[in-house]
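The complex is shown incomplete by one protein chain, all other protein chains being positioned as in the whole.
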Amino acid sequence: MSLPVQLLWLIPALPLLAAGIGSLTPRSGRGLASGAAIVAMAISFLLSCGALATALAQPAAHLVHNFAWFDLGGSAVRLGWLLDPLTAFMCVMVTFVGTLIFIFSTGYLHEDANFTRFFCFLSLFAAAMLGLLVANSLLLLFICWELVGLASYLLIGFWFHKPSAAAAAKKAFITTRIGDLGLLLGMLWLYDSTGSLLFYDGGQGVLEATALGGLVAQTTIGGLAVSTAIGLLIFCGAIGKSGQFPLHVWLPDAMEGPTPVSALIHAATMVAAGVFLVARVYPLMSADQGLAHVPVHALTVVAAIGAITALLGALIAVAQSDIKRVLAFSTVSQLGYMMLALGVGSWVAAIFHLLTHAFFKALLFLGSGSVIHAAHHEQDIRRLGGLRGPMRATFATFAIGMMALAGVPFLFSGFWSKEAILHAAHNWDVSHLPLYAGLAAVVLTAFYMTRLVAETFFGSPRSEEASHAHENSAVMTVPLILLAVCAVLLGFLGTPAYPWLQARLEGHTEVHGHPIFEGAGLLMLSIVLVAVGIGSGWALYGRRPRANANALDPIEGRLPGLFAVLRARFGFDELYAATVGRLNTAMAALSDGLDRYVWDAAVRFLAALGEFGGVVNREADEDVLNGGFDATNDRLRGTARSYSAAQTGGAHGYLRTVAVGFVLLVLIVMLGGGV
Amino acid sequence: MNAMPGIFAAATGADSLLERWPILFRDTVAGFFPAPLQWLVGSLISILAIVAIFGGVFAALTLLERKMLGRVQNRPGPNRTGPFGLLQPIADGIKMLTKEDIVPRSADHLLHFLAPVALLAFSILTFAVIPFGRNLVPLELDAAVLYFFAAGAATELAIFMAGWASRNKFSLLAAMRALAQLISYELPLLLSFVPIIMLAGTLSMTGIIDQQAGWNFGFIPKWYIFTPWGFAAFAIFLVAALAESNRSPFDLPEAESELIAGHLTEYSGFKYALFFMAEYFGMIALSGMAITLFLGGWRAPLPFLEFIPSYLWFGAKLLGLLLLFIWIRGTFPRLRMDQLTRLAWKFLVPLALFNLGTAAFWSLTSGWSGPLQLARWGVAIALVVVPFVLLGRGLSRGVAPRTYRFA
Amino acid sequence: MTGLLIIALVTLVPAAVAMALRNVIHSALLLILSWAGIAAFYFWAGAEFLAFSQVLVYVGAISMVVLFAVLLTRHTRTDGGVAPDTLGRALAGLLIGGAVLGVLFGAVLSTPLPIGSKPAAAVTVHGLGVELMERHTIALLVVGVLLTVALLGAVVLAASDSRSGPEDAR
Partner (left out) sequence: MILTPLHLCLLLSSALFCIGLIGALSRSSSILVLLGVELMLNAANLNFIAFWRYGPNPAAGTGVLFVLFSIAVAAAEAAVGLALVIAIYRHQRSIRLQDARRLKG
């Protein structure tokens, strides 16, 4: 079965339809709303598989179907669908993970009063993301991009009665909007320079050689190539959406939404959008690579941002105590990895990591959701513990996810994708700093994930809630198991020995592998680093479990200053509050003052002037003009009264008048010799 | 001026003799007359045939209905006249003909007389366009469907005339009810078959039947009832047709417990029989319409059954529908007036409008094949079922199934 | 030509009688006959579809509404007796109507009308549909909107707006 590109729109349309159904369903229609959402997503998954089959049949081609949206004078605004392996793989991932998350949600939100609304939003979220994936136009992509933002706002703030959730939703929305402004500017600039927003259009698209050549040839402020500037502006959008430094602050706060939403945001939909965007416009981003004279290449910036984010996120994650926050910062860190990979020139490795990460991060989030659900919404790992016994399925799957994320060698998918990124960083000839940042993050990742698992599942329960926890129903565990299986198996699609996925993404039909141990030095190093991370984590947290909920963290005991800084997340929120927030307040005060004292005074003066003129006028008016007008008006009123007497209110009379008038008219015409 | 089309289309040589003999018979008889009179004689023969056949069907149907209702109510039904009561229709006829014809003194005599005549005349008029068989279309019209409903609309008038002319408050109330009911159900009735006209692209009965030729997978006939929207439309059509022909459970104008015999209260003898006849004719005509629109007309349901003459298939389908009507009459209790109008306006009309959308979707996606065909069916079924469930829930809000503790 | 004369008879006589009768129900029923006559005219002129539409709309729908309105408003306060102004109005009406008739007849008879070489061929339903959907799509949409608005307007007008309206006092 394969899906022609003309019908690609069906993939986002079905969840959209489900969202429509969900929005029209009354609160009691739980089964209908969730059923529609899940069925739509499952069908989309099948369609995506069809699309994948189509794309794999000719991986090098960019199949497009363009159409005119509306006419603008001479030219038309055109949109279109695009099908290539990148789109197809992403669609399959989003729909598969999405389906499992949807199923999980029916269990997780079982008792929520707004169950139907939740599924409406979820479907909208998925539909927007899928639309973004299949778009062949930066405009369509932007529309879906904003829809993703809207849906995430609605979902993060789903429990809007909690002030923290409402604030987090607002924060996520506003923060990502900052990045989106860059994207919008980039888009406008791009349209201005090339006259098109279609990615591929038979040689006319913005990602094709003609347009790129034109963009590279021009330079703008500071000697940048135009393509670099546009690329960086577009990258701003990705920074916002994918939670990159310095706009990463919204991502941990987005944990306020229900856990399936976190899973969806962190694994499949929202944050993946940024990475996908960069990968999609990769020809544009890398267009300036051949130029030697430019001050900076777009990809260098991407790599720098990615490296900083990877390290930063991993560091902060070490000191967090909320189970979801640890995972959130790990997402930040992993997204940094992906950006790093994009920056060092291997977008294929980035997408590989994006896919594997989607599965194991969804697994981890759903696992944490399972824990939270079982522990009656206790999220603090200091107050959990000892869940290994009562929650076997959750523990096993969570451990698989943890090992995939930590990069435990050979068996787990995370290892292979991370390895691909490190390799790419190693081969980057500009600088090795990203490589070092990545290696440091490897240790930290292994460390904090071990800490998380040890604190949550080992030891003894440290609170009332944790001691009463028991395993959840099959509707929640079965998705976990499925995801766990994928988290293991997926890595084998892209091992260095047989890099099938990479080859297909790059458009090759045959696969050229090389022995796994070819660049064994780096491989060994990272295995050692992982071992160090896990070992130190186990030594600190696993061997001597925390005694009670209030006991000091081992690191806190030894390095209290560093721990406090990390726990406070380097104070980014405070920094923004102190700088951006303060600046905003100051500007507001300034504007207020300007308005109050300068403009207002001017207006008041004019008003007084006008008033004076009015007084003069009135004096002239009352005596001179009014007298005449009054007389005229009296005359008019008299005439009108006599006319209105003809208005008898009787319909017969009117009709009679019309008929007589008709007769007279005809007579005049006839006797007058015709017209 | 319209050239009068041949009252029956000429038989083509390809048909079997079984198919052709009515036409051959007519042409042979007409051949005895001089040429200018031939079409007149042909038409007369057709008209006589229709009146005779459906008169007979009417007689048999009265007996059948009473027998069936008897079975439903666990009693034997008429069984005294002739073997198994088979001669009952004849006895009824003689009784009706010989009964005194009473006209109330203050009645409007002319209208009182005209009402049953007009009713019957309009009922029979509708037969003119129904294709009874492969070649048996009495009048081949371009806008046959429209003609059918135009002629059917006039029957409402006759019922009103009967009710008003009787000068009886029960009759008048019944007439008002009948008007309200007919106006309410005209809309779903018309809306229910608009999708078919949309899909078939013609108003001609023959054209609609031609569109239903052929088989899916070699054995499922391509009748419109075998599509999601067609099934929904058929259900709506059936309900509306029941209401249009004043059949139970929509027989409010003649609700015995409330209005004596409704607009028939002041009628007796042969006029009463005419009303009765017209009601059955109306029922037969609407059934014939349903067969033409939804059930493939005179077409055979399976390929290897095509050797049976088409008019027999039509007759079999007609009998099936009539039995269904009788069964419904024996089973369902009568609705209340407000329930009746609510059902029409709040349920059938929106449903029919939704169905229009479904049919549009169906028509737009006719190019889909392979797995997409599954999606097409799924979406169409969803478009039918979801509004049905939602609207039905709105209709029965606050009404729960009763539970009987001691039953 | 005979056809036309018969149609004219069927159309005009019931219409004239209907306008003269005192019994509104009889008037309405006679008018239905007249409308049917007009449908016959359409049929005679070859507009088959129009004829059926006329029957469906006028005989099937408008007549029903009219009869309903008559029945709903039967108990008029001043039912008996001819009001003094009625006679004068009738006379004036006849006079003016006669004048219009005269003027129209004069105009028609004194105009030489060119006649097409042959009468129009009957339009098929298919052709009509194509015309409607292609050249007159906008008009069709507007008529659809008009009918919807009219339906809503009629409902709003006829719906009793207050619980304590005069008819509840009856």
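First chain written, first letter: the chains are A, B and C, and each begins at residue 1.
Operating definition for what follows: a residue touches a chain if its C-beta (ideal position, glycine included) is under 8 Å from a C-beta of that chain, and two chains touch if they have at least 3 such contacts.
All of these numbers come straight from a predicted model, not from anything done at the bench.
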Displayed chains contacting the withheld chain: A, C
Residues belonging to subunit C that touch the chain removed from view: 1, 4, 7-8, 11-12, 15-16, 18-19, 24, 27-28, 31, 34-35, 38, 41-42, 45-47, 49-50, 53-54, 57-58, 61-62, 65-66, 68-70, 72-73, 75-78, 83, 85-86, 89-90, 92-94, 96-98, 100-101, 104-105, 108-109, 113-116, 119-121, 123, 127-128, 131-132, 136, 139, 143, 146-147, 149-151, 153-155, 157-158, 160, 165-167
Interface with the undisplayed chain - residues on subunit A: 643-652, 655-656, 659
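Note that only the chains that are shown with their structure count from here on.
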Centroid spacing, where centroids are CA-atom means, of subunit A and subunit C in whole angstrom: 63
Gap in Å, rounded to a whole number, between the CA centres of subunit B and subunit A: 59
Centre distance in Å when subunit B and subunit C are each reduced to the mean of their C-alpha atoms: 29
Residues of subunit C engaged with two or more neighbouring chains: none
Of all residues in subunit B, those that touch subunit A in their complex: 370-372, 375, 386
In the complex with subunit C, residue positions of subunit B that touch it: 1-2, 111, 141-143, 146-147, 149-154, 156-157, 160-161, 164, 172, 176, 179-180, 182-183, 186, 201-204
Touching residues (chain side subunit A, partner subunit C) in the complex: 652, 656, 659-660, 662-663, 666-667, 670
